[in-house]
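Input: a single structure, listed below in structure tokens.
Every protein chain but one is kept in place in this view of the complex.
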Amino acid sequence: MSADQQTGISAARAALSGVAAEPGVAKPDPILTAAGVRRAFGGLVAVDVEHLEVQRGSITALIGPNGAGKTTFFNLLTGFDRPSRGTWDFNGRRANRMRSYQVARAGMVRTFQLTKALTRMSVMDNMLIGASSQIGERMWAGLLPPLWRQQEAANREKALELLERFKLIDKREDYAGELSGGQRKLLEMARALMLDPKMVMLDEPMAGVNPALKQSLLEHIKGLREEGMTVLFVEHDMDMVHEIADWVAVMAAGQLITEGTPDQISADRRVIDAYLGAHHDAAQR
Amino acid sequence: MRRAVLLLSAAFAGLLLGLGVNSSAVAQSALGVHGTLENQQDEPVAGVSITVAQADGTEVATVESAEDGTWAVPLETGGAYVITLDESTLPDGLLVRNGRPQLEVEVNSDRTVLFPLDTQLAEGVTPEDPDESSSDEDGESAAPGDETSGDEVDEAEDGEALGEIEDEGGATRAVSLLFSGLHFGLMIALAAVGLSMVFGTTGLTNFAHGDLVTFGGVAALLFNLTFGLPVWLAAIAAVVLGAAFGWAQDWGLWKPLRKRGTGLVTMMIISIGVAMLIRYATLFFVGGERQRYTEYVGQEPWDFGWLVITPKDVATGSIALVVCVLVGLALVFTRLGKATRAVADNPSLAESTGIDVNRVIRLVWTIGGALAAMSGVFLSISDGVKFDMGQHLLLLVFAAVVLGGLGTAFGAFVGSMIIGVFVQMSTLVVAPELKYVGALAVLIIIMLTRPQGILGRRERIG
Partner (left out) sequence: MDWQFVFSQALTQAIGPTMLVYALGAIGLNLQFGYTGLLNFGQAAFAAMGAYGLALAVASFGLPFWWGIAIGLVAAVVMALLLGIPTLRLRADYLAIVTIAAAEIVRRLARSTVWSETTGGSDGLRGFSEAFFAMKPWGDDGNWSFLFVSMESGRLTVDLGVVNFQYSDRDLWVMVVGWTLVLFFLAVMGLLVHSPWGRVLKGIREDEEAVRSLGKNVFAYKMQALVFGGIIGAFAGFMFALSRANVQPDAFTTDFTFYFYVVLILGGAARLFGPVLGAALFWFLYNLFAQGLNQAIRADVIPPSVLDSTQVGPLVFFLLGLGMVLLLIFRPQGLIGNRKELMLDVR
């Protein structure tokens, strides 16, 4: 592990070191603050989070057993679902009424549990579509190439750099549909970076990725933090959480049951109960 | 795959082949002129005398229109005839709209002669072309892409059930319309349940489902006219054939396509192609004219004072209701029914719990085909068979299914009843020719306000 990354970890961890390990605790410099977020489907309450803050520049993991409401909570925060009630601020702006594309423009960009590569488009086009505020994306301007050609060239430059970094450069003219599952995950992450996000939301970034690629994905996620981005990710795998997360929030049955550093969480009885309880229920069913 | 498609179309063509040859023979042996007198509200006009004479003036026959407005004069030989409607026998205030109570027609089959009746002579209508008011077999001669599709004459017959309701004052009319709406709703429901279940289990919006309805009507026509079976037996045979057709479609076309991983949109467009196949095969063999079974045509309605209804509508409506209830009960209580709902809810989960998804889908297609055929037979008993009857019904079926919430059988039933009643009752306020427009407008408004349907749960969509 490089010295840079060591300092990165200590910076984020240092900032969070004095924070008490209890649900809804305040952070020194939150980029995201959610309050009273609730989503009910009919009579079933899928998400009911009283309070959650995410520290700027940290890697925060959101864990919990199946059906804990993690992905639903993710969808709410990114505007892909509407809450029954609740508010949240992102980067100083009220974000709970934003539509999904506005959330992305505000700097919170997500990926999906089942990767959404644009299969019948080239890897390069997948990247270019990510770039924000493109002149040529307006219909009338699209008719006049001179208006957008220069910007397009700059975006292409940026895309090439990212593809290089994510080791997809050789695939740039292939259809995204030809990539393997792990490569699609990489592409999705690289594409998200085309927007220059402040916060990256990763929904199960390791799901369906072969072990060889897992390590490089982990390094890329750490890399995001080094560039000053905040990362919130949903994950099942506790080992991975332990390796890269600065802070862990645990959900069960739609509620935030506890928060803390990875070490605190792995020692927490409630977390084990939540997981075991879920298994227990599942076994009985 | 190729085998299957060819087999599918060949089977259908073969089915129709016997019918086509025979029905044209029937048409040739039965020479004559007939028609239905209706006022602007599509209500029958009885007791009007019509005289048929040869071109040289020799009178052949004089008849009076019956209670249901129909009249017919069989003829021995073809050739030119003059048909005269005696305007003095029309009820007060009614006139022949185009000012042509006398028409010269060329008879070479049993042809329809229409006298459009109206309360006053429309302005600016000059009697120019008698062919405009007398319906030729133009449905047959007009290629479908042509502009003069023949359904302008037959369109009125879509509401023939209405035509049987006499104008006996607002309340009776409203009650009678309510019942005819419920009947129509049940017919829609028979088709809608299948469409909805196919959608629920496979995700396919099947644009050929309306033509399965036509298939039922045509199959019964085949058994009734060609094989001479009584209508009730022909109906049963048609439903069985409809089930077989549904089964065969899934076996020969849809299952192989699912297996190949064909996209839903592609399958949807394929279903449009299948719809065209069935429709034009029907047109090819049966012709563009509305054809009727040999029984229950122009049945004397029961008049209860507050309700006028024909026995055939009571019978078909009751059967349809019983069938709908049985299907509903089967979905809730039988193992296969539960499996069907499970597949509709979540196919991959259902598969992992040991349900044979393809078997369930095959069953859904079979039942859907049978119910659609039944709907087609019952509609044909009321209104006759026409090659595009299912196509016109399909949009109302969509409306019903969307209204009830896509993919739920119970919702489809409720939606159908609402649409059926709405369509018929709306004629109290709008012109009958616009009744479908109202129903389709409701469809769009529902989309706007409650896309999940009146019964669907919100999270079912996007």
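Per-chain residue numbering starts at 1, and chain names A and B are given in the order in which the chains are listed.
Going forward, contacts are C-beta pairs under 8 Å (C-beta built on N, C-alpha and C of every residue); 3 or more make two chains touch, one makes a residue touch a chain.
Keep in mind the model is a prediction, meaning the values are calculated, not measured.
Colleague: Check each of A:136, A:182 or A:205 against the chain that is not shown and name the one that touches it.
Modeller: Missing-chain contact among the listed residues: A:136.
Colleague: Give the residue, chosen from B:91, B:263 or B:311, that touches the chain omitted from the document.
Modeller: Considering the complete complex, B:263 is the one touching the chain left out.
Colleague: List the residues of chain B that touch the chain left out of this view.
Modeller: Its contact residues with the unshown chain are 1-2, 5, 9, 123-124, 132, 137, 140-149, 151-152, 205, 257, 261-263, 265-266, 268-270, 272-277, 279-281, 283-284, 287, 391, 395, 398-399, 402, 431, 433-434, 436-437, 440-441, 443-444, 447-448, 451, 461-462.
Colleague: At which residues does chain A meet the chain that is not included here?
Modeller: Residues in contact with the chain left out: 78, 80, 99-102, 104-105, 109-112, 114, 116-121, 125, 128-130, 132, 134-139, 141-145, 148, 152, 175, 177-178, 191-192, 194-195.
Convention: only the chains that are shown with their structure count from here on.
Colleague: Between chain A and chain B, what's the gap in Å when you average each chain's C-alpha atoms?
Modeller: Comparing mean C-alpha positions, chain B is 54 Å from chain A.
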